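First, the structure itself, so that you have it in front of you.
Here the complex is missing one protein chain, while the rest keep their positions.
What follows is chain A.
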Amino acid sequence: MKFRVDRDVLADAVTWVARGLPARPPVPVLAGVLIEANEEGSLTLSAFDYEVSAKVTVPADVSESGEVLVLGRLLADISRNLPGKPIDVATDGSKVNVVCGSSRFSLREMPVSDYPTLPSAPEASGTVAGDVFTQAVAQVSIAADRGDTLPILTGVRMEIDGDKMTLLATDRYRLAMRELTWSPGTSDASHVALIPARQLSDTAKALGASGSIELELGGGGDGLIGFEAGQRRTTTRLLDGEYPKVASIFPTSVDTEAVIDTAALEEAVKRVALVAERNTPVLLKFTDGQVAIEAGTGDDAQASEAVEASLTGPEIQIAFNPQFLLDGLHAVGTPFSRLSFTQPSRPAVLTGQPEADGDSDQSYRYVLMPVRFAS
């Protein structure tokens, strides 16, 4: 095998496929990136760790076709650090030589025959705008569980109903839900998939820059979801299991509502939370015209700050885990935030809105359970 490729092209391609490679793979070959050179002038790079597969095709000047498996992270590091000149890659016995300008690298070839076959991506099901999808995934995946108690909660639930897509995640302390529209291949599309949140957010970040992302939802049995944008394709193994029913979690009524400048509140909570020791909350006291934020108790350090807020309904005092509150304020992505409450012991709902006096955008809702104090 022998080919010449542009340095930036190779660096981008290898970085993309190698991004999810495990540092300590269960089988050594899984640390590899498979390079297939085609005499028609293209290179296909792929990586797979049994959970996630990634594949990309890029143009190259191929003088001799063939395929080779080399350590993925190493090749990614090398190609990123090479000077901006064309890179020549050629096999030489059991070695793979990488030459760029006056730099030479000789890499060990790994056995291609041991490499598993990548799962074939399911059929294309429709497309979604890259920037919208990336934002939606970021907004929702913050609420996914990172622990190991309930594996099902480490996923983002994607529900498709015609051209409506709903993404949802919860770790039982907060729940984030985002509704967006997409362009399904068929108007009666209906599908539910549970995608590992970490992989989904990696994928969305990596593909988001493209104009549109093609989704491959697949049939019932393959347990995979595929994403494709430009020459990049990736599949992720879905989580298996029954996602808990969440419909009853959304409060059905509102007693108090407050509209606050998102950035001002975020900054203030961040500052006040500096004195909140682990597991202790920030207390928000909503009165007419302002919200006072307090943290710290007794003999320990204490802090307070007030932020302007327009209040509708009775005054309320409510305590939150500061990080959970900040996650929501960061995700809402609008200049103003609306917090809706019923009681200090019941969930609050955070939504965003572009203007101080206007309606809130219900396409993103962040439901947050308050902290209470044991009696």
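The definition used in the following text is that a contact is a pair of C-beta atoms (placed from the backbone, for glycine too) under 8 Å apart; a residue touches a chain by one contact, two chains touch by 3 or more; residues count from 1.
Methods note: contacts and distances are computed from a predicted model.
You can't see one chain of this complex, but its UniProt record names it "DNA polymerase IV", from the set "Thioredoxin domain-containing protein", "[NiFe] hydrogenase metallocenter assembly protein HypC", "DNA polymerase IV" or "Branched-chain amino acid ABC transporter permease". Interface note: of A:L74, A:V132 or A:I249, the residue touching the hidden chain in the full complex is A:I249.
When the full complex is taken into account, the listed residue touching the unshown chain is A:T170, out of A:T15, A:T170 or A:S340. The residue from A:T154, A:T235, A:N321 or A:S360 that touches the chain not shown here is A:N321.
Here one chain is not drawn; of A:V96, A:I260 or A:M369, the residue touching it is A:M369. Interface residues of chain A with the unshown chain, by the touch rule above, are 170, 172-175, 244, 249, 279-281, 319, 321, 324, 345, 347, 367, 369-375.
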